[in-house]
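Sharing a structure with you now.
A protein chain is absent from this complex, but the other protein chains hold their places.
Letters A and B mark the chains as written, and numbering starts fresh at 1 in each.
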Amino acid sequence: MIQHLPILQVIIPLLAAPICFILKEARLVRWFVLIANVMAFVISIMLLQQVNLHGTLVYSLGGWEAPVGIEYRIDELNAYLLILVTSISTITLMAAGKSLTKEIPESKITYFYIAYMLCLTGLLGIVTTGDAFNVFVFLEISSLASYTMIAMGNDRRSLWASYQYLIMGTIGATFILIGIGLMYMMTGTLNMYDLAERLPEVEHTKTVFTAFAFFLVGVCLKLALFPLHLWLPNAYAYAPSIATVFLAATATKVAIYVLLRFIFSVYGFEFSFSHLPLTEILVSLGLLGVIAASIVAIYQTNIKRLFAYSSVSQIGYMILGIGIGSKTGLTATMLHLFNHALMKSAIFLALAGVVYRVGSVNIKAFAGLGKQMPWTMAAIVVGGLSLIGVPLTVGFVSKWYLVLALLESNWWPIAVLVMIGSLLAIAYIWRLVEVAYFKPALQNNQSYKEAPLAILIPAWIFVIANIYFGIDTSFTVGVSEKTAELLFGGAR
Amino acid sequence: MRLKPIRIRSRAIEILINVILLAFLAITALSLAFTKDLFASVMLTGIYSLLSAAFFVLMDAVDVAFTEAAVGAGISTILMVTTLTMTGRFENRKLHHPKIALSVVIVTGVMLVIGTMDMPAFGSDTAPAQVHLAPYFIMQSGEDIDIPNIVTSVLASYRGFDTFGEVVVVFTAVIGVLALLEFSRKDNESAEKPAPMSQHKILRIVSKILIPPIMLFALYVQFHGEYGPGGGFQAGVIFASSIILYAMLFGIEQTRKAVSMPVVKVLAALGVLIYGSVGIVSMLNGGNYLDYNALAESNITGQHVGIIIIELGVGITVATAMILIFLTFARRIGKTNEGTA
Partner (left out) sequence: MNFLEQYNYWIVILLMMSGFYIVIAHGNLIKKLMGLTVFQTSVFILYISISKVIGGTAPILDDQYTVYSNPLPHVLILTAIVVGVATTALGLALAVRIKEAYGTVEEDVIQEKDLQQEGSAE
């Protein structure tokens, strides 16, 4: 069975979804989904072992070798991303049982779990596949599932947010489709590694340039790069808390993976950075995103929305790292990809706890919560410190590498702007801390208990990871450097 | 057969049809932008789909044309009309930042036009797309899989995993629609309303006569996909349309009595599972996932068995999915109009 691991990674969650539909009973479905998730997590670890032992794994679906058929291709980059996605998905799911009962009507919980599994399937499929069109198909699976999850929030604005996301997401997917079509037109192939071989022959044509541009814009819509981020804040703010945790921690990360794959492995560093002004575009958009989204975040009264804007600005950092176009820059991006997932999981899970007890994430509702829910609030604060980039948290590590990369390229003014971004993060975190710890509880407030352990423990797993990987950086930095190396090495 | 020499001589006509169809498409798309009546807009969207289906036939994409006609002009149109009965017929006159929108569109369009500069000429047989993978499929599929319809070979075998993904997308849409629109009505509320078309005797009788042949045709399309255009997807849509026709004439509650909803739901999931388990079986038999060669002694038999079973899975999921989606929409009509009236 070992050689089938790459496909099992995807079809176990995939087949779990229709089985859940037959099972129906929410409690049964919950355990079933959890087991499938744990299996996916175990498989992702085994996959990493296999990759470390044998190098890149190639799996031809249907027994047809690529480029005739579709292949799954897993190298270290994919393997680490798979671990990231499956581990976060599993831990988040532990909290789902409690959190969902408060936020979703009983009769819809099964549907939520199915959508969750389908979304996971889509994301895993995107990461494992080596075929450009297959990316599109699985992207749509994950997107449709996320629209569903977002729309299940209990505020009517969740519907509107989901609709907006559907429109922008579909425009993005259609752009990606145009890009893939033009690539196919010029090369006759859909396999990413075959594309990488055949694109250099036609790389000076305007068609390939257009294909690249459309693909890029499409992916950037999906990953909410400023100014294409408009769908994200409301989607994260009004989705059920569990959906927010899962999407914030994984969906944008997978989109960034797709971006990296196509920029570095398919088109190649040469094409992306010498023929095109990619550095200028990505660095300026990244910076703008960091600054603008942070400023907007400061003025938010809905705390989930505040952290959603913070996500937009953090995505800016990642894009900035890619834009630098150096190995250190890419290392910073990879680090931040991993670290940001940890931060946001911790914060949004803790917020799920707040929603569970308080029923609101309006900033006013946080008054006095510092005393009433000390562990929950502490989780948010540690996550916030990590967002700012305080030493001993993971946020510090990735910012450090980002600044290092900028100084290496002698771009100190941009490094200064990155620092300013961190200052802005202090501003929006402080607002929350001030209300939670220094304002007395509102008089008509009843006293709230600590969030239930089922939510608190998963949140604190992430909090501890935030600190652990902030102190012992050897693992994350090692992985990031290796994958950056790999991407710069070209296609194979 | 006898058509071939005529085809060559009729190149000029083909080009003429091409130009006219594209012009019609353009007119339809533009008038859609200016129509305020949403019912008219739905019709225009349907016409657009039909015209593009005609264009696909001209471009030799018969399978695609079949699907586009069934889905674009059929299912989407029905769903949109059903939605309009709930959301209202006319749209607001106000456009949304029309100048910004126009400039975004123009920039995008110009980008694409720039992209066409270096494109290989239309219809050229030396274009990269025609010389790399396409010859393999055309030359080898007969030997590898031995069914005449190359599109079916590629769809069901060479790129069978994409098709699996496609079935999962349909399944995801069902989950989404059910999660959003399904509701349980208390028994006393489901009081039998008269069937919507009870006055239209002719319509009812003609349709009643039509429904069985439509179902039969669906089965034909299902099992004929290897030889001609068609396959599980088209068959599923056609089968679903017969049920939808029934529902439109005899009412939703009546249909829900005739077609058991829990069974339909189980079938929707079952289709996905059938497709998926073909892959599992080939894995257990020592092949890769969805490797049909591993299903039987000889490769060709294996391929045939595999394709028939997965097409069945596709057909079941698509048919039940379309039925579920339509019935869920249609049942919502009462509730929405109660709520907002």
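Things worth noting here:
Just so it is clear, a residue touches a chain if its C-beta (ideal position, glycine included) is under 8 Å from a C-beta of that chain, and two chains touch if they have at least 3 such contacts.
Keep in mind it's a predicted model, so treat the numbers as computed, not measured.
Only one of the listed residues, B:18, B:254 or B:301, touches the absent chain: B:18. In the full complex, chain B contacts the hidden chain through residues 1, 4, 7-8, 11, 18-19, 22-23, 25-26, 29-30, 32-33, 38, 41-42, 44-45, 48-49, 52, 55-56, 59-64, 67-68, 71-72, 75-76, 79-80, 83-84, 86-88, 91-92, 94-98, 101-102, 104-106, 108-109, 112-113, 116-117, 119, 121-125, 127, 129-130, 133-134, 137-138, 141-142, 148-151, 153-155, 159, 162-163, 165-166, 169-170, 172-173, 176-177, 180-181, 227-229, 233, 318, 325, 328-329, 332, 335-336, 339-340. Although one chain is not displayed, chain A still touches it through residues 133, 136-137, 140, 144, 147-148, 151, 156-157, 159-160, 162-163, 166-167, 170-171, 173-174, 177-178, 181, 184-185, 190, 301, 362, 364.
Quick note on the criterion: only the chains that are shown with their structure count from here on.
Looking at the complex, you find that chain A touches chain B at residues 4, 7, 11, 14-15, 17-19, 21-22, 59-64, 67-70, 107-108, 111-112, 114-115, 118, 121, 125, 131, 133-134, 137-138, 140-141, 144-145, 147-148, 151-152, 178, 182, 184-190, 198, 202, 205-211, 213-214. Considering their complex, residues 111-112, 114-120, 127-134, 136-137, 157-162, 165-166, 168-169, 171-173, 175-176, 178-180, 182, 184, 265-266, 268-270, 272-273, 276, 279-280, 282-283, 287-294 of chain B touch chain A.
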